[in-house]
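Left out: one protein chain. Kept in place: all the others.
Chain naming follows the written order as A, B and C, and within any one chain the residues start at number 1.
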Amino acid sequence: MIRVAIIGASGYTGAESVRILLRHNEAELTYLTALPEGCGAVEEVFPQFKGRCALQIEPLDIGKLSGLADVALCCLPHKVSMGFVPKLLDAGLKVIDFSADYRLKDVNVYEQFYNVKHTDTANLARAVFGLPELFREQIKGSVLVANPGCFPTGAVLAIAPLLKKGLIETSSIIVNAVTGTSGAGNNPSSKFHFPNMNENLFAYGIGTHRHMPEMEQIAGDIAGCDVRILFQPHVGPFDRGILSTVYCQPKKNLSNEEMSKLYNDFYTDEPFVQICKDAPAVKDVAGTNYCHIFVTCVKGKVVCFSAIDNLVKGASGQAIQNMNIVFGLEENSGLK
Amino acid sequence: MIRVAIIGASGYTGAESVRILLRHNEAELTYLTALPEGCGAVEEVFPQFKGRCALQIEPLDIGKLSGLADVALCCLPHKVSMGFVPKLLDAGLKVIDFSADYRLKDVNVYEQFYNVKHTDTANLARAVFGLPELFREQIKGSVLVANPGCFPTGAVLAIAPLLKKGLIETSSIIVNAVTGTSGAGNNPSSKFHFPNMNENLFAYGIGTHRHMPEMEQIAGDIAGCDVRILFQPHVGPFDRGILSTVYCQPKKNLSNEEMSKLYNDFYTDEPFVQICKDAPAVKDVAGTNYCHIFVTCVKGKVVCFSAIDNLVKGASGQAIQNMNIVFGLEENSGLK
Amino acid sequence: MIRVAIIGASGYTGAESVRILLRHNEAELTYLTALPEGCGAVEEVFPQFKGRCALQIEPLDIGKLSGLADVALCCLPHKVSMGFVPKLLDAGLKVIDFSADYRLKDVNVYEQFYNVKHTDTANLARAVFGLPELFREQIKGSVLVANPGCFPTGAVLAIAPLLKKGLIETSSIIVNAVTGTSGAGNNPSSKFHFPNMNENLFAYGIGTHRHMPEMEQIAGDIAGCDVRILFQPHVGPFDRGILSTVYCQPKKNLSNEEMSKLYNDFYTDEPFVQICKDAPAVKDVAGTNYCHIFVTCVKGKVVCFSAIDNLVKGASGQAIQNMNIVFGLEENSGLK
Partner (left out) sequence: MIRVAIIGASGYTGAESVRILLRHNEAELTYLTALPEGCGAVEEVFPQFKGRCALQIEPLDIGKLSGLADVALCCLPHKVSMGFVPKLLDAGLKVIDFSADYRLKDVNVYEQFYNVKHTDTANLARAVFGLPELFREQIKGSVLVANPGCFPTGAVLAIAPLLKKGLIETSSIIVNAVTGTSGAGNNPSSKFHFPNMNENLFAYGIGTHRHMPEMEQIAGDIAGCDVRILFQPHVGPFDRGILSTVYCQPKKNLSNEEMSKLYNDFYTDEPFVQICKDAPAVKDVAGTNYCHIFVTCVKGKVVCFSAIDNLVKGASGQAIQNMNIVFGLEENSGLK
């Protein structure tokens, strides 16, 4: 049994990781930490685990951690994570990091978008971007996996086959996405106050969302050239899910048959990516680690749709998928 | 035109009052006040009023107010209101007060449930309880109307005919109610954070809800004797509405026909109370000042159902209905 | 008082028209019709009108209608409407038609997208497209107004100033929209069954939605040239509202200041269009006839956001706005 610690367990991604690990046959939760205000018995912090998990969430004690766990799911926020990851690695653990701190390879871009100096560039250099469908081989041998952002996961999976084959213009991609509210985290705010958010839908992060450079970096890795993406997120009145609608300019005419074959071939061995024959729905992937994709031509454009659960394939599920790969477990352990 | 001020305009009942008054043919908004953090142009504080209301929400200036308004809708919270109502009355305005400060006639009960000393017992003594269907005559000549709580409005209207006729036991009434989330006000909190409240339903205020003594007082006034009510509120994942399900023990057998006739007669001239032939639905009254009621016998009990919008008939709509009565306007002005 | 009939009153747009007309000071409902299965007392067909409207919904009797009403709001479905509108006009009424039958000036396009032969091309020729912000002068003298589709209303208002001034490429406009579920009408179906639609979001009508040619026609009228629009609708788990996110390619660099001025000037006298300083939210326009618009530059594109209530500005509210214009009433009567 792989022994798993969760660092920063008091938020939604922490809870989702607990939920998945309770069903995992080859891994067990052994240690959970949070800031003092998030500590306590798991079943008191998260009543949904009453009778299901006897652990305490405790303040982090690195010495204790090193004897208790083989891997850390590090659910700390951006900017905070890079202060802890080196310690986790030094303690001999492998790390799956949920923050953006190890995703952006270009430190300047990181520092511009996150408005802070990067303090752990050494580990940044060796971190692997944890999108298994594209980087599984690198993940296998890694000690530090940067778990992707939720929006980049959905958007990049939606267009990866086209990018890989060089079939679309890389200067005019538009990613229009709608996320559920759990993406905002568990900190109450006026926008996400139920009577304000219910029956509502609006755009945010216009031109400034931090997942935009992340998408561009990964898309560029796949395409082998610079990729320019206009990413516009929206939030709607539901808990889980991201629907990405991606508008691309094909370099030449593509038939729906060609694209369908391209996508089915590209993802043929991928357990968690399913190519659909019609528009995917977020409810069909909610609570699962699956990504549903549909691609079609409309009026000379290629339109790609993808649906994921932002907390699962967009966060905790993908992290555990990465953990499974790192440790050579069955890739869908805990994720069925 | 009656000139209306709203004191404490930055919350949900303030916004709802603005919404109603914009459609009122015989009254006009002239002055809105709030604490400094709630001030600003109405259309910035409440974007739904963009282009619809050119007023500013300002800090209260009693001198200015006295020249600008004939009546104040006082939307301040419990305990705060009684510090301002005397000043509003002294400034020559009539007052419709939304708080509990002038509802409970027994100062001891007030002080016990609200855990504060009552500082304006003189006005408390002359305040009229603003449930028009039961106290219209007193409201007509009043300068200070205590606008009822949302739960008492729904519950008391549901059983008033039975209480008035002495047809039910007054020691064993159970009021089970489910409210929408707007009843919690516009202050963000963990319980009402969208990802927590959505898809959720739970009980609260078990044995302690402050609307329980208010219900008992008004029910007692109607029945002419002490009434004992077990009131259990719940909150569900919707914006507006309260569904009250009231379980009563009849003193003698009552047929559904008798009860139907009793209710139709009792409310025959009431524009805002409608007796239904089946269970009422909160969506049918949402956004309106109406109360839908259904009453029936089940297994020897009388079960009364009522539905209201907690922000309209349970707050701002009823306040404006009271205002219309006080000033002799058409009772449904602004409330069609 | 203008006397108003509603033809096809048993659906959501019929109910919404009733709701608005109950508050209208210069118009009164006099006659409502539906298919036999939709007939009955208004307050039984729509319990929300219990005690608020004493009319019956009856099978259409043209003779009776001609004596009872000055104007018909014709809420019949596409293809059905053109069978009735000539009779309504012959009976001497002015007609505001909610269907698509009189919107598409090019009969070939209509017949291709609606898959039926147009049977009333004479009236089609004289029908005016009822988007008051763009065609108010023509509407004034009209006897037949084709009330716009909900999506075209939101999308076209969002980009009209840019089209009018020739500032954007007209061959590459992408309209990404999310609508609430009331747009689907009141006919139960599996997709809109609550347990399926709740917590869900998906795209539909991919490349085939009938509002696409309507948008292109009106946009072309404004631009004075052919306009090509890729329109992709989605539906989300809320009742009311359409958020349109429109991606355009500017012909030259445009600053946010220029665009803000352009939009504010263009809509300066329009009561129902409000230019916002940030992304609009559907909840702020729900239940109102307002359209909130925000426009900005992102990565070399112009992105325009608009929010409307699909049942009000996208249907019944705009119809009554048109009616007010046709009869010379205050344009916002009933719509405050």
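Convention: a residue touches a chain if its C-beta (ideal position, glycine included) is under 8 Å from a C-beta of that chain, and two chains touch if they have at least 3 such contacts.
Please read these numbers as outputs of a predicted model, since none were measured by experiment.
Visitor: Check the options A:58, A:221 or A:284 and report the residue that touches the missing chain.
Guide: A:284
Visitor: Per the definition of touch given earlier, which of B:54, B:203 or B:225 contacts the omitted chain?
Guide: Among B:54, B:203 or B:225, only B:203 touches the chain that is not shown.
Visitor: Of the residues C:121, C:186 or C:208, I need the one that contacts the missing chain.
Guide: Among C:121, C:186 or C:208, only C:186 touches the chain that is not shown.
Visitor: By the contact criterion defined above, which parts of chain C meet the unshown chain? Give residue numbers in ascending order.
Guide: Missing-chain contacts on chain C: residues 12, 180-182, 184, 186-190, 192-199, 237-239.
Visitor: Going by the touch rule given at the top, which residues of chain A touch the chain that is not shown?
Guide: 22-23, 25, 47-48, 50-52, 199, 271-272, 274, 276, 280-281, 283-285, 287-288, 290, 292, 336
Visitor: When the complex is taken as a whole, what residues of chain B touch the one chain not shown?
Guide: Chain B touches the chain not shown through residues 174, 176, 178, 180, 196, 198-204, 206-207, 228, 230, 232, 234, 236-241, 243, 245, 247, 279-283, 286, 296-299, 301, 303, 305, 307.
Operating definition for what follows: only the chains that are shown with their structure count from here on.
Visitor: If every chain is a node and each touching pair gets an edge, what shape is that graph: line, ring, star, complete or other?
Guide: Looks like everything touches everything, fully connected.
Visitor: Per-chain C-alpha centres versus the global one: which chain is nearest?
Guide: Smallest offset from the overall C-alpha mean is found for C.
Visitor: Where the CA atoms of chain B average out and where those of chain C average out, how many Å apart are those spots?
Guide: Distance between chain centres, rounded to whole Å: 36 Å.
Visitor: For chain A versus chain C, what separation do you get between their C-alpha means, in angstrom?
Guide: 39
Visitor: At which residue positions does chain C touch at least two other chains?
Guide: 199, 280-281, 283
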